[in-house]
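Omission of a single protein chain aside, the complex is shown with its protein chains in their original locations.
Order of writing sets the labels: A, B and C. Residues in every chain begin at 1.
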Amino acid sequence: MIDKTVASLAEAVAGIKDGATILVAGFGAVGAPDELADALIEQGARDLVIVSNNAGNRSNGLAGLIIAGRVRKVICSYPRSTDSTAFDDAFKAGKIELELVPQGTISERMRCAAAGLGGFYSPVGVGTKLAEGKELREIDGRAYVFEKPLKGDVALLKADRADRWGNLTYRKSARNFNPTMAMAADLSIVQVREIVQLGALDPEAIVTPGIFIDRVVAVGGRR
Amino acid sequence: MIDKTVASLAEAVAGIKDGATILVAGFGAVGAPDELADALIEQGARDLVIVSNNAGNRSNGLAGLIIAGRVRKVICSYPRSTDSTAFDDAFKAGKIELELVPQGTISERMRCAAAGLGGFYSPVGVGTKLAEGKELREIDGRAYVFEKPLKGDVALLKADRADRWGNLTYRKSARNFNPTMAMAADLSIVQVREIVQLGALDPEAIVTPGIFIDRVVAVGGRR
Amino acid sequence: MKPLSRRQIAWRAAQDLEDGSYVNLGIGLPTLVADFIPDGREIVFHSENGILGLGKAPPPGEGDPDLINAGKGAASLVPGGAFFHHTDAFLMIRGGHLDYSLLGAFEVSETGDLANWTTEDPDYPPGVGGAMDLAAGAKEVRVLCEHTTKDGQPRIRQRCHYPLTAAGVVRRVYTNLAVLDIGPAGVVVREMVEGLGLAALQAKTEARLQLADDWRPLAPPPL
Partner (left out) sequence: MKPLSRRQIAWRAAQDLEDGSYVNLGIGLPTLVADFIPDGREIVFHSENGILGLGKAPPPGEGDPDLINAGKGAASLVPGGAFFHHTDAFLMIRGGHLDYSLLGAFEVSETGDLANWTTEDPDYPPGVGGAMDLAAGAKEVRVLCEHTTKDGQPRIRQRCHYPLTAAGVVRRVYTNLAVLDIGPAGVVVREMVEGLGLAALQAKTEARLQLADDWRPLAPPPL
């Protein structure tokens, strides 16, 4: 029997290794797996490379990992926000590395890894600082930069509902990076509001099929 | 006001030009826009390049276009079936050109066009006849072939329900190539069972957002 | 001579959005455009975090925490709106599916180069977000900005001094003094505020200006 549900947050993040590349979903605070990130602090893994759109808010989730000194590098599109002090302080102190990637390029590079492709040519960033050092190629008269797949050892995700197979649905704009990151990691872990019976999710409306998910933990929360 | 609905099949296929590249959805007979293809026969465009998974069944839809002599070339993964006599006859008579592309590569090449990318590296087909003449590249120790985007002038699609913005839902495995082809053509035309009020489709369960759709025509049919 | 207010710049840009357009509004000044769409026009607003049909900000306290816009403020969805994931949101952007991307700018060059992502302030980590994707992908990129910086330096330049977001993409600029088109003929003044002559406008502009034969006064209503 397939049962990907686990009983606790500690069990959900068990076994994550030092030095792991961790995809952390969310756009700002929305759709961000804060409880899983908190559990990862407890779990103790360090020297992490984080792939995320932002770099954490206040002291929640990802910001907590940074404050705890567990993050070696952040690959993201937009580290700054009004309350991104954890990252800002670590960055100014030279304690954290930053690799800036355009937002659509981050998600496309993760999808590329998920799809088993070796890379793609993107028009985004051509002629800018962020394309420096990258292979340039003209295809049918337009200039492109070569982008490589971006894969995670682990993905930390947040969804609304799940079943024991790991099928997922989301709420509104909390979907954001979750479905792509779910596909792009070796170990995909999701926190959900609610676990439902197998067969209760509409097969036409499942956004992330369970094949991409390894562990599911219910954390409750608002609907 | 945005109203992509049109009153007739004739209006739905109006203006399609001779020589056009037409993406025709469906996997076998399921999800195939047969009524639109029939209307295209009436409309009269010729010298067409068809991109599809199969090459038509009996005398329906795409097969009808072939029988009517309107198709110059078919780009597909699997032309043969027990009832693909229209294509088989034209092929044997040397009246139609065939470009064979692996099934996943066809859909990925269309998505590539839809996503504004210049091409991608795929492991599929490496070392086979279907990769002959294609650029080969080794990336991180694995061999890939370079695949270019595949774009349509027109997409002929079939969905279950639509609203006047062109938002679409599908039924079961009739989804197949429809969502990808919808994104990959300059003019995307869909036949649907039913047109519903704007706002009646669940925004979490819309599969093809209306931005990709240009014309919607209701043809009724079973639910 | 009375320069436009920020709301008047937004009003002017809104007048040019045709009924049925799909539009992404950048953070800051472009966001105001949504408030000035002429009655009777249905415009579909796209948000990079996976929304088509972005509606107005809800009354304070009535928002859904899972529904935010690209600026991470509370948002709403209009009937006909749809949710999707980040990779699809950027497929829409990069793949040319949006009619207009309206962006803010630090600088625009006379060849349409755009600089709007970093001033290289050493006190803060840089952030690019979706800026490069939005600048590279839409059918047409338009800029809204003040004509000069706070200390009077021109923003419309022969060449950008800040790092580029994208090269050669901007087609129209709305400022507090003028509406400018950028094309093969260079920078053409289509509208100027009343009481301002070409010489006076040129004095505030580094790029060489040409006056359109059919130029008109830029005269928004009081707002």
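Everything that follows uses one rule, which is that a contact is a pair of C-beta atoms (placed from the backbone, for glycine too) under 8 Å apart; a residue touches a chain by one contact, two chains touch by 3 or more.
Predicted, not measured: the structure shown is a model, and the values here were computed from it.
J.: Can you pull out the displayed chains that the omitted chain is in contact with?
T.: So, spelled out: the chain left out of view touches A, B.
J.: Quick one: which of B:Thr105, B:Asn167 or B:Gln191 touches the chain that's been left out?
T.: In the complete complex, the chain left out is touched by residue B:Thr105.
J.: In the complete assembly, which of B:Thr21, B:Asn176 or B:Gln191 touches the absent chain?
T.: B:Asn176
J.: In the complete assembly, which of B:Pro33, B:Gly56, B:Pro79 or B:Pro149 touches the absent chain?
T.: Of the listed residues, the one touching the omitted chain is B:Pro79.
J.: By the contact definition given up top, give the residues of subunit B that touch the hidden chain.
T.: 27-31, 53, 55, 77-81, 87-88, 91-92, 98, 100-105, 107-108, 110-111, 122-130, 170-180, 207, 222
J.: Of the residues in subunit A, which ones touch the absent chain?
T.: Touch set of subunit A with respect to the missing chain: 1-2, 111, 113-117, 163-165, 167, 183, 198-199, 201, 203-204, 206, 209-212.
By definition in this document, only the chains that are shown with their structure count from here on.
J.: On a C-alpha centroid basis, what's the spacing between subunit B and subunit C, in Å?
T.: Chain centres of subunit B and subunit C, defined by C-alpha means, are spaced 35 Å apart.
J.: CA centre of subunit A versus CA centre of subunit B: separation in Å?
T.: It comes to 33 Å between the two C-alpha centres.
J.: Among the residues of subunit C, pick out those that touch two or more other chains and give their numbers.
T.: Counting only residues that touch two or more other chains, subunit C contributes 77, 83-84, 90, 94, 136-137.
J.: By the touch rule stated above, which residues of subunit A touch at least two different other chains?
T.: Answer for subunit A, listing residues that touch two or more other chains: 108, 122-123, 170-172, 207.
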